[in-house]
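The other protein chains are all here in position, but one chain of the complex has been omitted.
On to chain A.
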Amino acid sequence: MLLPRQTRLALFLLSNLFFIPIAFSLVEEQEQFTEELLLKPLPDRKVLSHFHFQSRAPPTASYGHHHRLFPKAIYHLVHKYRIREMELSFTQGRWNYERWGGFDPISSNNAKPPGVELWAVFDVPEHLVDAYWKNLTHTLSGLFCASINFLESSTTYAAPEWGFRPFTGSLRYGSLPREAVCTENLTPWLKLLPCRDKAGLSALLERPSIYKGFYHSQQLHLTSAEFKSAELDSGIILEQTLTVVLQPGTKRTGLAYFQPSWSISSIFGKQITGKCVLAKSSSVFLQIESDAVSELKNLWKENGMSVKSNEMSKNLWSNPYFELSIAPDRVREASSFNSDSSSIFYEFFIQKYSRSESFDLGLTWKSPFVWSCPKAPLHATRFLMGSGNERGSVAITLRTTELNWRLMDADISEETCKLRVDIFQMVPWYVKVYYHTLLVFVDEKPQALIDVVERMHVSPSEDKVSPGLMELALKLPCRLNSAALTIEFSKGFLHIDEYPPDANQGFDIPSAVISFPSFKTRLHFPNDDSVSYLPLLSKLQASTFVCMQERSPVLSYTEVLLVPLTTPDFSMPYNVITITCTVFALYFGSLLNVLRRRVGEEERILKKKAANKKTNRISILLSKFFAKLRGRPWEPPESPVSSLSSPKLLLKVIVVAAVAAGWQYYSSK
């Protein structure tokens, strides 16, 4: 069963197997840290690398408060906020469900919406949950240098009942689609690891290379059984994962179907120089997907080679199609839930390598090779409909993918076969959703809601207080081609200080979560008990032993939407101030004028003045004009008394004009 040169190792493992019952209690009492890396070539010439670090602290009751490996910050966090489960993810880029898979455990657990997503389950009475959540967001915000504290406001988080996770209780969910993710978020995350990024697998995390990728999701998952309500006392488990999709080799080759060859050093720019000494186990896996394996088998058959599945998996690391640069220490086969053939995991033990003999796994493709990845039962997209600043609607379309239906729980041939789809959607309050306008179309035919909706929970938004929440369980016929949901909304008006300071791009509607509870993502490793010692694989297998909860359903996130809201003209307040001041000035001016004016007296003075004026043509014309303006008949000046006022005035004007002209002339020079 095992390769000859690994006999020593195998013996060790076997002995482990025998001593499980005895060793178990001893192991549980220790703090543990494991590091693993999964590499997987993707069908569209990219490589998925999934780092998985797990730290485990034994229960406080038996172990006490002091830890050697487990990060203190997280321990405090768990105890202070009484967290039963929590997940925080920072993501950049979008997971491509069509090309990178939508059915396997990694895509269901580690494909996250862009930005920050946080959910947590608290072990406190219901009325305290919100307060604990608010404190938690502030602490996390400080811990990870991110604006998670924006999730404090009650308009940004919601309390899903059953649509997001089957695990109900005091769950809170919030997401910030606009949060930019960068190194400053990664550094604190790395600080939680015992070896940081100085040794072990995490030393591979060269910043330029991992942020250059097409998808980058850094995640922190906490499970604790510290508190009284948990049945099984297994301490705190901290899982830190980093999922990166990278493109090996930027140069495009002429052949579109030729997979690029890569090695760890070509992807990350570094090699693995031994394990983190504090880690209990340290391994690298290379996964060949089941579809690729069956494709390989077919090709072998065509070429007339002997096909024995056992033999093949042993020899598969070097075959006419691809070749690994290092022989794997162990080969595991995992049968997947939805496919006949099994995917293959090549395992490499890192403890053998050191600085002098570094580990640089390479994969060389020898001939063109095409396969496809396992896809979710329905592919979901979400988009906005309508235009203009007043109304619109959100549409979610579900389209069937080429899935092997045989492996579903129910029998598909029956008419009564139903496919259950859960939709969880949170909408900010300024997008006012009219829930009664929900329409469902199945195969382009409108359906009565009562026929398709199995369960529905709606909590409408309250202005400036809480977001709208919709949880919907649909039961759709199994043989559907497409389904669509539309729901209308109108756009609200924000208060002036709720707008971003500058003219903005629009406002975001966070991703909806689509899950398929009748499908479970898992890989099954038959006759392979040692898997339970490898947290990554056991997580993929999702046995009830490790995860204390049900196997996770197939889950996918939809796109983030951008809603342009009416942006008022922000210069308007200024205009209003100006016009108000003008009106006030006019009002008070005229009021004062009326109060202090003595009309009769003024007219007498005017007449006297007019009497004193010298009559010349211009002044007569002017006085005629002003009289017209005043609306009085013009009275000719009575007594022409000569005075020097007019020439004086003229002189003054000429002098001023000359000064101005001179000034102009000299200043222009």
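Methods note: a contact is a pair of C-beta atoms (placed from the backbone, for glycine too) under 8 Å apart; a residue touches a chain by one contact, two chains touch by 3 or more; residues count from 1.
The rule is short, and it goes like this: contacts and distances are computed from a predicted model.
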Since a chain is absent, check the UniProt entry for it and pick the matching name: "DNA replication licensing factor MCM4", "GPI transamidase component Gaa1", "GATA amidotransferase" or "glutathione transferase". "GPI transamidase component Gaa1"
Sort through A:191, A:479, A:628 or A:652 and give me the one touching the missing partner chain. A:628
Of A:142, A:320, A:368 or A:386, the residue touching the omitted chain is A:386
Among A:506, A:589 or A:662, which one touches the chain that has been omitted from the display? A:506
Looking beyond the chains shown, say which of A:34, A:92 or A:234 touches the absent one. A:92
Chain A, residues in touch with the chain not shown (by the definition above): 44, 92-94, 96, 114-115, 177, 212-214, 216, 250, 252, 256, 381, 383-388, 395, 397, 399, 439, 441, 444-446, 482, 484, 486, 502-506, 508, 559-562, 564, 567, 628-633, 664, 668
